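A protein chain is absent from this complex, but the other protein chains hold their places.
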Amino acid sequence: MVAGIIGATGYVGVELVRLLLAHPEVSSLALSSVSFEGQNIVDVYPNLRGMLRGKTDGVLTGADAVVAAADVVFTALPHGVAEQYADACVKQGKKLIDLSADFRFDEDEATFVEWYKKPYAFPAMHSESVYGLPEMNREKIRKARVIGNPGCYVTAATLALLPLLEKGLAKTDCVIVDAKSGITGTGRNPSEKNNYSESGESFAPYNVGKHRHQPEIARNCSKAAGKPVNVLFTPHLLPMSRGIIATVYAQTVRPVTEEEVFAIFAERYAEEPFVRVLPLGDTATTKNVRLSNWCDLSIHVVNGGNTVEIVSAIDNMVKGAAGQAVQNMNLISGFPETMGIDAIPAAF
Amino acid sequence: MVAGIIGATGYVGVELVRLLLAHPEVSSLALSSVSFEGQNIVDVYPNLRGMLRGKTDGVLTGADAVVAAADVVFTALPHGVAEQYADACVKQGKKLIDLSADFRFDEDEATFVEWYKKPYAFPAMHSESVYGLPEMNREKIRKARVIGNPGCYVTAATLALLPLLEKGLAKTDCVIVDAKSGITGTGRNPSEKNNYSESGESFAPYNVGKHRHQPEIARNCSKAAGKPVNVLFTPHLLPMSRGIIATVYAQTVRPVTEEEVFAIFAERYAEEPFVRVLPLGDTATTKNVRLSNWCDLSIHVVNGGNTVEIVSAIDNMVKGAAGQAVQNMNLISGFPETMGIDAIPAAF
Amino acid sequence: MVAGIIGATGYVGVELVRLLLAHPEVSSLALSSVSFEGQNIVDVYPNLRGMLRGKTDGVLTGADAVVAAADVVFTALPHGVAEQYADACVKQGKKLIDLSADFRFDEDEATFVEWYKKPYAFPAMHSESVYGLPEMNREKIRKARVIGNPGCYVTAATLALLPLLEKGLAKTDCVIVDAKSGITGTGRNPSEKNNYSESGESFAPYNVGKHRHQPEIARNCSKAAGKPVNVLFTPHLLPMSRGIIATVYAQTVRPVTEEEVFAIFAERYAEEPFVRVLPLGDTATTKNVRLSNWCDLSIHVVNGGNTVEIVSAIDNMVKGAAGQAVQNMNLISGFPETMGIDAIPAAF
Partner (left out) sequence: MVAGIIGATGYVGVELVRLLLAHPEVSSLALSSVSFEGQNIVDVYPNLRGMLRGKTDGVLTGADAVVAAADVVFTALPHGVAEQYADACVKQGKKLIDLSADFRFDEDEATFVEWYKKPYAFPAMHSESVYGLPEMNREKIRKARVIGNPGCYVTAATLALLPLLEKGLAKTDCVIVDAKSGITGTGRNPSEKNNYSESGESFAPYNVGKHRHQPEIARNCSKAAGKPVNVLFTPHLLPMSRGIIATVYAQTVRPVTEEEVFAIFAERYAEEPFVRVLPLGDTATTKNVRLSNWCDLSIHVVNGGNTVEIVSAIDNMVKGAAGQAVQNMNLISGFPETMGIDAIPAAF
């Protein structure tokens, strides 16, 4: 199979390159970049030297060449750019997996416009696109032609909350998601925020109450609960490169025990290849999922059984972005779901 | 004045050394250490070479010699050891400021025993000891002979919540404190937890629902509210050395505006020398308080006015420990409250 | 093939576990640990949960059971313990790859005793053991039964110097190796040195002129040069987990050009699967080899052609330890040399 990446030189793009170079069913890779068109990706990312494995010569082309060459196209671009490629792919009988927010809101254009300040240019694409969280939408994903890959924080938070909400165990008036992310989430473009001198040895929240992942988490939660869920979301920036912890607080409709909640999670995720429900007593941590597609969930019942606290850990670049996109590629392509994304986490 | 430090070679102890060497009213320092008795503190902490300023020769003695020499004694010891020195100080007409938990619960021995597994050996000391959070107890501190210096997380969380609880604005059934601390909080003793290979480039909560600072925060909150406050406290360990962020979520009894909450905080802390209520729109961050005695508070009203989110930032070693202890020393000694602890935060 | 690891819960041991779990020719893994015998490695390293792939149940046994079960045994132990297992392996027709210093000095017991303060207990083992640097000893390794895996600093330094010394281009009176390592090199045991509060945001040399890797580098260099080479070696500890940079300074016997030196390196390593000689103008960096078995070498001719400066970058846990050990296993087992250790470096 030929895989294509439009936007191969951003962090998400090159993480896709890293994963797809090692994917057994991807025989060829087509890569584009606006910033580095005409250059070789090995010169932009010298870690790739000697690792292209005959799948690509490394030369970065324009986006159209990628669409033309690939069976499955990944778009790893700023918000608001992927729609045109989705349209082109569908017209040419190809599939597209978008890693921006463009296809995360399906037909709910109003919410997209409210948070991303841009109308849909190709509404038909949003009618058929599928939200690519396999733990929610696996069967729809298998048949999709256009997939909107979830946000990183969203993945961590949603997986922490699904079982509780589906069972009607959580009160829906104020679910709190206190989330912390490594700095790779700010991307390759240098900024004051990701300057080591500003971000190393420091920690703070940002965009309190205003982060664009909030409506996406709320939408997922509301679907799971079957009614509107009010989500309070606070992201923080960690002085480290990779990893997200979402510490999630849900008030329960009745007192619960840890064993009861554990059983619900264990059952809900029993067949999931990328969710580990940790034994009671353990606590999820980013190092145990680093560079892997795992989402680790640890369960803590506090406040006399009236609050369930879930700690959710993912690697923001893998399960939070490129790894989940490959998981989606596997699903739409009929490959084994874990193929190429079964790396053992590097704990140190 | 002669200041003494029992336990001068732990991180809190040596932070006291650093501050007191620069304190204009401290003419002499007496230092003890169990681990390094007979050695010179300059050999344990070579950063102090050439910096003793004639206040000490640096030789680490036993504890009794410190009590004998000092006017004010600081105890920076494991829990359960300070009582005897408090008794000795009071008998000798000296004052003691303890940085362990021993004097944080006043006469509430039951709570202390529940969380610290040790009865009071000198109950009389707890009858007269004062909890050393100046923003709550300034006048009592001025007259105290024995002071229990607050916990680091507790300081950050309490200052975030006091104004809301005093005004009766926050619901008291479930206040959430999601706190994150730098690694110096784990102390000088090496452990798996503070091994760089384990703690660098990683992040996780610990002791979820079981941290000993929970009852101390709850007690402070209950005093402020005038009724029991249920506090849910989750500490996390950050991959950095210094700094605490407490992200605090309080549901309000009625919808509020940011301006209203800001006004309450601004008024409550108007005279406080070490609390900065940040302008609306700003967010507290550890770097802006690093190596200073400031507590920065930023105010965020979310959830349609039904939730107040306060971000509280301190340096865990300064306002969270040694700096606050010096603030207490200044109060009991009649010195200007900011003397020797007015360093400008080192933002990078 | 059954692979066994004696000392599976140290950092080097568990890095071997990570690599061998993913190795296509290793069907089964036998694991021992003194500290955690009887426990499951998943409880010690929760990153391994769900990743054992039927190769092991994770239970940590004693060492003898590993020797009995395995075809190839890895010893990842403190210095001075591996000899007995080498003897046992050879007697039972098995092979052993030792990751301590025990088999790095072949029959030169005097040097071993001088630096490691311990005589050889099984001299016969040292008569047949082979030093496991494939770039020096590939053919001998293929036939060996006992292999001494090189030190981490040694690997980086030796690969930087071999081509120059073999060609007689470098003066041998004072080759300088200024090396810097990530903290995983200090191992799993917590110490003051690897406490984050001491090692984060700080940097320093250690063991100046006294590090045990000095004689090993000197021996390798002398072999390459065919005469004694005097090596000055200074290790430093970096505030990061993984990676070594060796900045190597060699004075030349005559002025040289960068192009000339590049040609020598390119030719010397043309067939090497794990050495990348970077294009002139590039500089080796740890991030480009992270979590891979690559050694990156960049060439800089300075001082008017009279000094060659080589920057050598490896991942200390992979090419500097476990990865090179697997490379050796591949060689003695007749597997493709890169099997199981061809991961793409994770640059961030």
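Residue numbering begins at 1 within each chain, and the chains themselves are lettered A, B and C in the order written.
Basically, a residue touches a chain if its C-beta (ideal position, glycine included) is under 8 Å from a C-beta of that chain, and two chains touch if they have at least 3 such contacts.
Please read these numbers as outputs of a predicted model, since none were measured by experiment.
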Visible contact partners (per top-of-document touch definition) of the missing chain: A, B, C
The one of A:G38, A:P190 or A:G304 in touch with the missing chain is A:P190
Return the single residue from C:S129, C:S197 or C:N220 that touches the missing chain. C:S197
Identify the residue among C:T56, C:N194 or C:T285 that touches the chain left out of the display. C:T285
Please identify, in ascending order, the residues of chain A that touch the omitted chain? 11, 183-184, 186, 188, 190-192, 194-197, 199-201, 239-241
Contacts from chain C to the absent chain lie at residues 174, 176, 178, 180, 197-198, 200-206, 208-209, 230, 232, 234, 236, 238-243, 245, 247, 249, 251, 283-287, 290, 298, 300, 302-303, 306-307, 309, 311, 313, 348
In the whole complex, what residues of chain B lie against the chain that is missing from view? 11, 14, 18, 21-22, 45-51, 184, 200-201, 241-242, 276, 278, 282, 285, 287-292, 294, 317, 343-348
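One rule holds in what follows: only the chains that are shown with their structure count from here on.
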Quick one: label the inter-chain contact graph as line, ring, star, complete or other. complete
By number of C-beta contact pairs, the top two chains: A-B
Compute per-chain Cα centres, compare each with the mean of all protein Cα atoms, and return the closest chain. A
Let me check something: if the centre of a chain is the mean of its CA atoms, which chain is farthest from chain B? C
CA centroid of chain A to CA centroid of chain C, Å: 36
Between the Cα centroids of chain B and chain C the separation in whole angstrom comes to 46
Using CA atom averages as chain centres, what separation in Å is found between chain A and chain B? 39
If a residue has to touch 2 or more other chains to count, which residues of chain C qualify? 11, 184, 200-201, 241
